[in-house]
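One structure below.
Omission of a single protein chain aside, the complex is shown with its protein chains in their original locations.
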Amino acid sequence: MLSSIPEFPSSSIAPAGSAENADTALRTEDLSLWYGARQALDRVDLAIPARRITALIGPSGCGKSSLLRCLNRLNDEIAECRVDGRVLIGDTDAYAKDTLVHDLRRRIGMVFQRPNPFPLSIHDNVAYGLRLLGIRHRRELDERIEAALKSATLWDEVAARLDDSAFSLSLGQQQRLVIARALAVEPEILMLDEPASALDPVSTLRFEELLHELAQRYTLLLVTHNMQQAARVSDFTAFMHQGCLIEFGDTDALFTNPRERRTEDFITGRYG
Amino acid sequence: MTRRRADEAGTWVLAGAVALCLAAMLGLLGLLAGAGFAPLWPATISELHLHDGSTLLGEIVAVYDGAEALRISETDRIGGAYRRVPTADIAAQWQPADAIVLTLTDGRRLFGRGHAAEESTLLASASRPAEVLDIVRPNALGTFARFGVFARNLGRFFGTRPAASNLDGGVLPALIGTLTLVLVMSVIVMPLGIATAVYLHQRRGLGVRFVRGAINMLAGVPSIVYGVLGLGLFVHGLGADIDRWFYADRLPMPTFGSGGLLWAALTLALLTLPVVVVSVEEGLARIPVSLPEGSLALGATRDETLWHLLLPAARPALLTGLILAIARAAGAVAPLMLVGVVKLAPALPIDGSFPYLHPSRQFMHLGFVVYDAALASSDAIRGVSRAYACAALLVGVVIALNLSAILLRNRLRDRYRALET
Partner (left out) sequence: MLGNPATCESLLSPDFVRAAARSRLRRGRLRALLVNTGTAIALTGLLAIPLFLLGSLLPWTGFPATIWHRFDMLLAGTLRAAACAVLVAVPLGIATAMFTAHFCAPRLRAWIKPALEILEAVPTVVLGLIAAATLAPWLKTHVATVLALIVAVPAVLLAAGFAFGSRVRGEGWLPLWLLPLLIAGAAVGVAIAAHRPSAAIVPASPWNAMLVGLALGLAALPLVFSIAEDALFLVPRVQTQAAFALGATRWQALTSVLLPAAGSGLVAAALLGLSRCLGETMIVLMASGNTPIAGFDPLVGLRSISADLALGMPETAPTSEAYRSLLLAALALLVLTVLLGSIADFVRERLRRRLHADGHA
């Protein structure tokens, strides 16, 4: 699937100290965002490497969720919201006039802070996106659902009860179900907005393993409030503050040797 | 301290108001249940011995101050044999166990006493002959047998056509008329109501405020005004036009140019539209925003999100709206009086002959039977008890519908509690 993305010259805005042959899956240029008169993003330039985990950290309200919602144009749903700048998904300009928004969103899976399964059965939750794409054949649907659930490491737990309501799952299972739902439509990028905040420590660990596995095949963009988690799972880390991208680089470098004072304050906990 | 006690006294008055409301509701339901079922129960037959030596056999139908009203054998016509007997004239009164009641097919009742042989003599005493429908010896019945008679009467009440110009027999045509009307109305109002609710849910701005304002305004307009619209615009306007274009050969006999099922259903659809819109919109608004966002993030268009996720998730709300609309429509009688309800319809609006549903036919309706039987029947006493029976049936249907709407609403709330926390 990723093979269909043309090679992207890893150019100027790639993270400092990036691994040599990492392609760029997603790029923003001068991205600014306003909710009414209030600016939530201020000229963000970011290049997310393909098939890596990039963590997005920053204090509450700094615009992390807003950034994610810009990338898949979910902010279009908010009436008083205005966007300026460019977003490139692969070689597609997300905000170009002829872009099909719903196709764009399919290519970028999104997992929300709280798991939001649909009030349908487990099976139908995963089938939802596939049916939209016109896949109606029962066997094909089942195969794809099984594959997606396996990728989200949920298959073994739910194989016997695919027709139960999705609400009957535990929170951790629901979160993986939501991931399976996103994976089923074969996205290129998976954005996760504080996906582990509702999980207990054990589930969180399992979840991080899942992230590692997924990173073999997908570009992951992970928002987290948990510094250890960012340090543990991510390859790259971006630090945001008050709508600005402050620092972006190799996770180890950023955590051990931040270039900016504000980054250091934040990761050492001197800043709320 | 006195101040405190005065406060308590005020509280008691308020509590008394609540108690009064509850008492009114209980009294209402009790009265309906009692008076509604009474006509179906086998009545006791009394024999009155008067001071002048004569005896009267019949059913005591009312007791006034100082007098009793008695219905004796209706040898001639239904409702033509009431006697008002002053209490002072009565020497003795008892219930003979061998009393016989013969019910004729035209609704008349003949009373007699004696063995089985008496029955044919009794029948012969009728000055106008008719077939016998039923023979009962009510005073000799045990509790169990009484229930048997009650069940038989109930079956006849539900399952047969009216007899004796709606004084006797069943209410089947009225029941079918009511149900057909409500069904056709639902088929009209649901798509319109859902479309309007969806429009209000999706859009912002001036159009929405206008539509919502119009709906709010018209929700409070009395039903009779809808009836005026139905008669003036649908029957006299549209109906007359349809007749001129398509049924010119039948004129001056109106086809759609007089009240009928279709116009009544349309009128009721307008009447219930606000109920449906409000209920569906509320159901859509209650769905947490994380659901549509999840769907959009998966690559669904806004429209697909609505049809594949939101409307199915709001199904209980759609049902609630439908049920409330049906309850409101089933109770609305006034507009129907203008657009096609009749006391006795020659044919059902739905039957086995093509095209099965006959939208131009006039129809009967339970609510109208209540009105008509209570006020306009030739036998006031039978009319009122029949009106009560129909009223009990109508209220039973409407309350059942409302209760199911309440239950559904609660289920919808429970369903999303998982998502709301």
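Chains: A and B, in written order; residue numbering restarts at 1 for each.
Everything below uses one rule, namely that a contact is a pair of C-beta atoms (placed from the backbone, for glycine too) under 8 Å apart; a residue touches a chain by one contact, two chains touch by 3 or more.
Just so it is clear, the structure is predicted and the values come from calculations on it, not from any experiment.
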From B:Val63, B:Val221 or B:Ala285, the answer for touching the chain not displayed is B:Val221
Contact with the hidden chain, among B:Val149, B:Leu167, B:Val198 or B:Met364, goes to B:Val198
Answer key for B:Ala264, B:Ala345, B:Val398 or B:Leu412 versus the chain not shown reads B:Val398
Interface residues of chain A toward the undisplayed chain are 1-4, 100, 102-103, 106, 132-135, 139-140, 143-144, 147-148, 150-151, 183, 185-186, 217
Touch rule applied to chain B and the missing chain gives residues 4-25, 28, 31-32, 35, 65, 191-196, 198-199, 202, 211, 214-229, 231-233, 236, 259, 266, 269-270, 273, 277, 301-304, 307, 327, 330-334, 337-338, 367-368, 370-371, 374-375, 384, 387-388, 391, 394-395, 398-399, 401-403, 406
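As a working rule, only the chains that are shown with their structure count from here on.
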Note: in the complex, chain A contacts chain B through residues 72, 74, 77, 79, 101-110, 112, 114, 116, 118-119, 128-129, 131-133, 167, 178, 181-182, 185
Listed in rising order, the residues of chain B that touch chain A in the complex are 204, 288, 290-302, 304, 308-309, 313, 415-416, 418-419
